[in-house]
Structures are given as structure tokens and as C-alpha cells.
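With one protein chain removed, the remaining protein chains of the complex are shown where they sit.
So that you can tell them apart, the chains are marked A, B and C in the order they are listed, and the count of residues begins at 1 in each.
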Amino acid sequence: MLGLNKKDTGLFIFVICVTALAPFIMNPFPADSAMAQFNAGYPDLMQRFVIFGIFAIGFNILFGLTGYLSFGHAAFLGAGSYAAVWMFKLLSYNIVPAIILSVIVAGLFSVIIGFISLRRSGIYFSILTLAFAQMSFAMAYSVLTPLTNGETGLQVYNDDPQWLKGNGPDATHFFGLEMRSTFDLDLGAWSFSFNVGYYFCAVLMLVAFYLSMRIFRSPFGLMLRAIKTNQTRLNYTGLNSRPYTLAAFVISGMYAGLAGGLMASMDPLAGAERMQWTASGEVVLMTILGGAGTLLGPLLGAGFIKYFENIFSKINESVLHGWFGFLPDGIENGLIWVIEHFVGSGWHLTLGLLFMLIVIFLPGGLMEGATRIRDRFSGDKTKKDTEGKYAPAGE
Amino acid sequence: MTLIKPTRRGVIQAGALAGAGIAMPTILTAESHAGYRNAPQGSTVTLGFNVPQSGPYADEGADELRAYELAVEHLNGGGDGGMMNTFTANGSKNALKGNGILGKKVEFVTGDTQTKSDAARASAKSMIEKDGAVMITGGSSSGVAIAVQGLCQEAGVIFMAGLTHSNDTTGKDKKANGFRHFFNGYMSAAALAPVLEKMYGKDRKAYHLTADYTWGWTQQESIAAATEAKGWETVKNVLTPLATTDFSSYVAPVLNSGADVLVLNHYGGNMVNSLTSAVQFGLRDKQVNGKNFEIVVPLYSRLMARGAGENVKGIFGSTNWHWSLQDEASKAFVKSFGTKYGFPPSQAAHTCYVQTLLYANAAETAGTFNPCGIAEALEGLQFDGMGNGATEYRADDHQCFKDVLVVKGKDNPTSEFDLLEVVEVTPREQVEYAPDHPMFAGGDLGQCNPGA
Amino acid sequence: MDAILLQILNGLDKGSAYALIALGLTLIFGTLGVVNFAHGALFMIGAFCAVTLQKILTISSVSIDPEKKDFLGNPMEVKTPYVESIFGEATGQLIINWSVPLAILFAIPVMLAVGYIMERGLIKHFYKRPHADQILVTFGLAIVIQEIVKHYYGANPIPTPAPDALRGSFDFGVLLGFDPNAVIYPLWRLVYFAFSALVIGAVFAFLQFTTFGMVVRAGMADRETVGLLGINIDRRFTLTFGIAAAVAGLAGVMYTPINSPNYHMGMDFLVLSFVVVVVGGMGSLPGAVLAGFLLGILESFAAMNEVKSFFEAIYLPSIDQIIIYLVAIIVLLTRPRGLMGRRGVMEE
Partner (left out) sequence: MGILEIQNVNKSFGGLKALQNVNLNIEEGTIHAIIGPNGAGKSTLLNCFVGKLVPDTGTVTFDGHSLLGKKPHEINQIGVSRVFQTPEIFSDLSVFENVMIPCFAKRDGAFELNALSRVQGQGDIRDKAEQMLIDVNMIDKRDMIASSMSRGDKRRLEMAMCLAQDPKLLLLDEPTAGMARADTNNTIERLVPTTQSSCWPKFRTSGISPWL
């Protein structure tokens, strides 16, 4: 189907189903139960899952396939966001021109940075991309304030021109369909939110995922993988690796721009921190954590990190008391004292520990974990799957 | 936020879809018809405390959180009541009853802003969308405050700003749903300038080091204008990158620039490091133009000042509130905070505590949690007994006007908390400005948004 | 002229911190082939060794002074450090006063132990793993270390002053024939520079003149061959890691009086130190030192008002914001492997 082989079609249908049913899957616990804290099915976080999914899928096309580790991809995300917010300021809250422009701007930006940075490889390439991104961040935070609104972040003001707005809505919309519209469904104790913005992002994420599958299975993807394993041989085989890497860089930059544009479309504010090295580092971590070079891995990694950031950081002492209130006081306090270090303001600690545990025990990232579980259940441990899975993160 | 009201048909279809899995689901629509976003259901009301828990301001965030928990305890009738006993609104006793707000028990959710506008907005959104918070408060930087304030305006909940000092928060970025109790750059400058004139004379040449982002600029602009009005000359203003950790390169040229005062428009870690560098370079031991060289830190944070150690001794600055104030309200607050946590509260804790009580009181007087009702109750509110003397929430820009403290690093601290001494309480009239003052112009409060 | 001299001094000073961190980082790259994102955390641990020693020395006996009142009006607790009661007040205060230099003695064994545990417990298993895995695991470790420190010491900076005798500033210019007060420089910063030069010199001498150093250098050149010679390279690599950790730690200890340490200072230096290492050239020790000082000095010059206005005139405002990265880009584009890098190291 759609030019995919049977296995990929299966995977794609699986992803479509999960994304479509996410409002149910993310909210497994009744809304009033103690476990509701772990529910992630509210619009903002679900949007973030798919948006960062797009970002990571794109990054994986560069890093997972060619092995070029960019430490500056956040710059494209930020550039995309700024472009989108400017479209809101100048034209209207319709997100279509905003998203188109954000992809174009990020694409152009990545052509320039990629063209220069790809003259070097290995860590030299990483540092070049890092340097460009950090320069963009520093300037967006200070000198470029007229363009970026600096520390505060670019946002839409009432006195902005918005030439095409007319009587259009006062919130981001897709030809009148507001991104923030949410339909809440209560089923007994359960509550599920269906948000327009989420489904809009989800559709684009599926398109992005589909394109990434096609790229993985294309001769172009084959060349990219060849670059990762032996660039010298590729050159002596008559192929010019530079345009291939540049194309991969620009494609992943455009994915980042799309993600940035969507972020602004869901929440029309673009902050400079989006370009900081920590933001670039985050997408690197997402990709490696999920499993670089795998199709599904980046999505998993993005979901994993965003889940921790948004859910674990919100568990505070009083929530813990709510959970363990039934225990005798001494045990309750002891238990809370221990757990407290890992949630709330200690959520970073949990994240750091999980990074270490995953990379120590699952060298191929979360995808390797998934494969192991599947193999355990199917009882077929010898089956080697060379079509769907490529060597994990490489140098 | 406008929600699509599910039509009858839509509900039935959705019910049929989901009903396949669950027998006889009860179908309700989440949104009550209260006419505003996140109207509290049942016997509780949820407030969202959005503070930095990681990053450089984590300690300040932790102190804010302590204050919020104390405020919630007091609102729910626990503890000794703190400033609830001294707080008077519009000349009469406050409307708080110690049974929660409007009879609903106060619950809260917390989140980590990470001092990044993106993360802060994500956290605030999850409080609004997931936890049903009807008010968001907190924060320790202006960028975050402005970002979250904008979000709350769109979402239709009230934002009670925490520590934010930029003129823009109630200037060009003011919002109808946002309220600031904390003072701002202009007020700091207006309070500080007369004291500086008195201490250091009219004929001074000032060299400014300024953090190169919005807050730094507005702070520098304010202080330069105020001191120039007193006859000072601004020799130079040098912008320092946010990421600077070692300020030696910026401090080194100061001594030979002809200036005899150094103004450090820095906050937090930047302030600690630039002040430390300035003292290391021996600036304070020197004489220029026949006068002692002086350093000024317009915005003090006691928590951060601790990081600079002995370097703060004798250095002037301003602060929103200090625990050593001897009015009844401050004493009551310090007592309940100190008894609970074992150390005195910071100015960030104070402003957050006060904001929570103000919100609760506004809800009580308005008789609703509807943001528009609350805004109406807060606008023009005259209150006292909150540690800052008689205060007004100005309707035009939602900024509190109150006395401003000028403080000095204490020469002989008696304890680790005793770092600053209040040298002057600048009366409110002196720091007041017109709503259309050029430094605050350009903004638009807009309409209050109840979100539904 | 005096302004330039001042900025050169500043540059050397910043440069020494960069160089010390980068030196260890490139040593770990070169010998072990590991990308250590936890190296900034080692620097931070070093700084907190000084903080810890200060805390240990000021562990106090508590007595109640009914005369004084604390902030709640209760009788105040008066603390007398045990050091003062044991050695007498004057000696005790002197010891506390000199806690930062004393912390060097404390930090060396601590850092060697930290390095040993890190290498044996974690890094060892990652020699053959891809760099991406190394980055992820060491980054995770850095976060964990950082959070632990934050938990015990809080997020605010903690003042750790230099000894009184070294706290003032020093009229450096007079020595060189400038007018008095023209070039005044903090004493402790001069101490920091001298100390760094000493440590850098010691590391180079160690690698140059000892058998151990020879094996390490050989290992940097060709790990497999040295392994084949039957030399127990692994044990030596463990020690190398320990040395790198100790160098970063010492840099941290001595840095505390310059800027009060906080839990995220390691992350602040991490990116910068990678830039330094790469500009110097992967796996080149002299390169790391050279690049450290070069970037330190250029950064200082970029902060000068004259330089800033010059660049503003050619439409490059706020040059000090971007100078480090701009220099990195220029160096890497003109010299493919940094200033002194070797072919083939970390190029895949």
C-alpha cells in the first residue's frame, strides 16, 4: 500500500491507529483517581508528543542514516517558529501560510548552515553546527530583539497589522477551524479530550512519518546509509557524498522548521530558548534514546522525554501524600522522602538515571527494548530482521 | 478558550463509538455552563503554582513554593493565619473566612518553569488543561512572566505574577487577565535615585553594566533616567551577554573610564558574578575624581546576594520587601513562615504569598471565580496590612503601587539571613508614574477573557 | 595600551580555566576515545570539594546566647567551629580562611577516586560503543551528579572566598612601568593563572618524562598496537582518566573564589570546553592548551568597548556574544582538524 512493503504498511497502520486513538491511550486512568497524575491525554502534551515526534523523525533522517551528528538543529526549529509567528503578526491567524513559510525559512537556513558545516565531518561537523546554533540563540536573545522580541519571545499583539485577518478568529486556526477547540468526552469516571490542534499535528506527523519511511526505503536512503558505513568507498564508487548529506541535512532542517511552525501554530509564541544548545541536545537524546536509525525510535524517544518533563515534574509532595495516605505515618513519610527526590523538582534526576540505564542495558535504545519484548513473546530469538532495522546509533 | 460545545448528535455518536467497549457509559460534557474556563466543580478549587524548580533560580522557586503552601494552609483555615489577620481591603477587613475560597477547599498543582518561556507555558497549559487550574501564579523572571501572562489571557484564567521586575510586564506586555504585585525597574530607579544623591552627591559619573536582554535594558533605561535627573552623568552603558560567567573583561576597563560609580543592571547569577568581579578588581578601595568609587545594584535579591558573600557589604539597591520590616503584617508573615520552615521568607516568597491572598480575597468579594469578576474586584483595590503599607492595584495597568525599600548590604550581619538593612522606605507618591509614561507605553490591556 | 594589557591578563585567566578543562577532556578523547559529557561535572565536583571542605571546617558546636535574638525573636544560637575550639581561635580562623588552597589537598584524592570509580564503573564499558551512546550515558551521569549536588547544596551560588592575604588587588602595571592604578589586577586571579600554568606544566612533564607518560602517548597514537605489546594499557588508562578528573577538579577548586560555585557551573563550561578542544584539534594536548588561551584572550578583547564599536560599524553588533563560536567556525573552515589536530581522530 502507498508504495510500502507489507511490513512497513503494517507499521504505518499501527502508527496511524495509535495516533488516532491517542486521546484514549494517553488517559488510561479515571480522571479523579490518584493515578490520574500519570494521564498525559491533555491537548498541550499530546500536541508536544507529535510535534517533537516530527522534529525527531527529521533529525533521524540526518543522524540515523548518515551518522552526521548535528548539535544545532534547534536553530531550525526556532527559525521556523519565528517565521510562523511573523506570519500571524502580518497576515492572520491562519496557520497554513505560517507553516509553509516556517518550512521554507528553516530550509533556506539549513542550506546555508549545512553547506558550510558539511565541509567537515565527525565531531568537527558537530561543533560547527553547534556554533551556528549558539550564535543564532545569542543574537535572537539580544541583538535581534526587534525581530525576535528577545527574552520575552515573539508574540502577537492587538496592534499588529494582520492584513488578511478581517473577521477571522482571534486564535490560530485552519481555515476557521480553531486549533484550541477541544471536544471533551466523559465516559463514566474517564475523561478524554479530542483537540483539533492535536489532530492537525497528528496528520502532519503521519505525513512526515510516511515520507521518512519512503526515504528510508529509497535509493537515496540507501546512499545515506552507505555514507554512514563507508564514505570513502562511496566516493570511489563514483558517488558524490556532499549533495547527499546536504540534501539529508536540508530535509531534516525542514522537518525541524515544520515542527517549529506547528509549535507556534498551537501556541503563538516563539522564545529564543528554543534555539539553545540544550534544545538541540534534547532532540539528539530523543533520537538516541528511542533508537537512532530505526523508523519508530525517534517517536518513542520524543514521547518518553516529553512525558517525563511534563508529568514527573508536576508530582509534588502533596500529590505523594495523596497516593500514600493509606499507609501508616512513619512508612508514608519515609516512602515520600525517598520518592520526593525523583519527582517534582527532582525530575531531572530520574531522567538522568533513565538515560544511563537505557543506554547501558539497551544499546539500541527503546526500540531494542521493544524488539526484545516482541522476541520474548514470539519465542523466536534467532530471527534477524535486516529489512526493517538497521544498525543502531553509529559514529 | 472557546470549546466546541458538543452537539447532541456528536455526543451520541461518540458515545456509540466508545460504548462498544464500556457498557452503558454515562455521558457528560466536561464544561459546566458557568460561563468561564475551569469553573471549580465539587468542593475544591485548584490553583496552579508555576515556579522554577530547575535552573539557576531553583532556590527562589522553592521559596515561592513554600510561600504558596503557607498561603493555601492559611486560606484553608490552618496555621496561625499569617497576614490574613492584618490584611485590610478598601478600608475594611478582608473577606477571607479561613474556609478555603468561596467555601471551596483550596488545592494546588505545581510545575517547573525551568526559567524558559516555552517550558513555563507548557507547564501552565498542563495546569489549565489537565488539572483545571483556575488561576496561575509564580515565576522568577520577566520573560517567563510575560509569556505565561499572555497564555493566561488567551486561555481565560487569571495570572498573578510572581517575581518579575521588567517594566514591560505591566507596560507594553500588560494583559487584562494579568496582575503584578511586585515592583518594577522604573520604581526601583525612582526610589534609589534620591538616596544615591543623598549618599554620593549630585556630581557623579556612572558606568553601567547591563544584562543584554529586555529586563536589563528597561532597568538600565530607568535607572539612567532617574539618576540623570539628579545631576549624574552616564559615562557609558556596556551590554553583557546573558551567558557571561566571568565579568572580568567588562569590569577591568571601568576604573580608567573616568566613572566613579558602577551600576550593575544584573540579576541572579549574573549579579553575583559581576559584583564579585567588581570587588575583586578593588574598585571599592579606589578613589576617582576625588571621590570614593561606589557600586550600585539596583535590584537586590537576598537569596542571591548570599552567593556574593561579603561583597555586598555597603552596596545600595532596592527590594520589594524585606523580612526585617517591623510593621505588624510583615512580623506576622515572618512569624508564620519562619515557624513553619525555620528561616525567614524572601521577597519572592512574600510577593507570591500576597498575590495568593489577594486573589482569594478578590474571589470572595466578587462571589465568583470568573476571571472577569476577579479582575473587576482587583482593579483599583486599595489594600493594606500586607507588609508594604497602603497599596493600590491600579486599574489602568494592573500594577501595584506601594512604598519601595532602598536597602544596603549590611556591614555586620548577625546571621546568615541578615544581609540587607533597610535604609529608606520610599513613599509611594515618589515612585508613581502615569499609565502612559513613555517607558510603559505601547501596550494594550485588552478585554478580560473568561475563556468560555 | 594598559587596557590591552588588562584584557590580555583577563584572557590568560579565562584561558587557564578553559585550558585545564579542555586538557582533561582531550586526554580522555585521545587515550580512551570517549566523548565525556560529564567532564563539566568533574569541574563542578572539584569546586564543591572546596565548598565541602569549608563546610567541614566550619562544623560548629552550638550554644544559646540569650542576649541576641534571631529573626523570630527567640534566643539566638551561637556557633563556634570545632576547628576554633581545637586549635584556638586565631589558628582556627586562619585554617578556615585558607580553606580554598587547603582544598587542593582534599580534592586530589577525591577527584582521583571519582575518576577511578567513573572509569571502572561506567566508562570502561563504553570504549567499544558508538560515540552517540557515550554522549548519552555521560550526559545522563552529568545530570545525576548535578542533581545530587543541587540536593545537598541548593541551587544558589555559595561564596567561597580566597584567603584574606590573597584577596586584594595588585598594581600589576607598576611592575611594567605604567602609571600607578593603570593596571590593577586581582591577586587571586594571578594566583589562578600561575597555578594553572603549574598544573599544565606538570601534566606535560609527566607525559613527557615518565614511562607511564610514554605509554599513554603511545596509546594516544595507536591504541591497538600498544595493547599488543603486552602492556597493561587498561590500568594505565584508568589512571589517565583519574588524572584528567583531577586536573578538572583542581581547576574547579581554584576557580571558586573567582565565581561562587553553583550546581550548574559544569554545564555552563561544558559546551565551551568542547569548542576549545575541537578548535585545538581532537587528541592534541598542546592544541587544547593553545586554543584555551587563544579563545580566552579573544573573548576578553571582544568585550572591549573599542572592539565592540568597531564591529558594530561593520554590522556585527554584540561581537562578544558570538566571538567564541565565530572563531570556532573560522578555525574549523580554514584548518580542517583544528589548530593542531591529528588526521583521523573523531572524524567519522
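Please note the rule applied: contacts are C-beta pairs under 8 Å (C-beta built on N, C-alpha and C of every residue); 3 or more make two chains touch, one makes a residue touch a chain.
Here the structure is a predicted model, which is why all the values come from computation and not from measurement.
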item	value
Chains on display which the left-out chain touches in the complete complex	A
Of A:Met26, A:Met223 or A:Ala270, the one touching the omitted chain in the full complex	A:Met223
Footprint left on subunit A by the chain that the document does not show	3, 5, 211, 214-215, 217-223, 225-226, 228-230, 232-241, 243-244, 247, 251, 386, 390-391, 394
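The working rule: only the chains that are shown with their structure count from here on.
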item	value
Whole-Å gap between the CA centroids of subunit A and subunit C	34
Approximate Å spacing (C-alpha centroids) for the pair subunit A, subunit B	33
Sequence positions of subunit C contacting 2 or more other chains	318, 321
Sites on subunit A at which at least two other chains make contact	138, 142, 348
In the complex, subunit A residues that touch subunit C	63, 67, 69, 116, 119-124, 127-128, 130-132, 134-135, 138-139, 142-143, 277, 281, 284-285, 288-289, 292, 341, 346, 348-349, 351-356, 358-360, 363, 392-395
Parts of subunit C lying in touch with subunit B, wherever the complex brings them together	2-3, 6-7, 9-11, 13-14, 17, 68, 70-72, 76, 150, 154-159, 161, 167-169, 181-182, 184-186, 188-189, 258-260, 262, 264-265, 268-269, 299-300, 303-305, 308, 318, 320-321
Interface residues, subunit C side, partner subunit A - complex	35, 122, 125, 129-133, 135-137, 139-144, 146-148, 151, 271, 274-275, 278-279, 282, 317-318, 321-322, 324-326, 328-329, 332-333, 336-338, 346-348
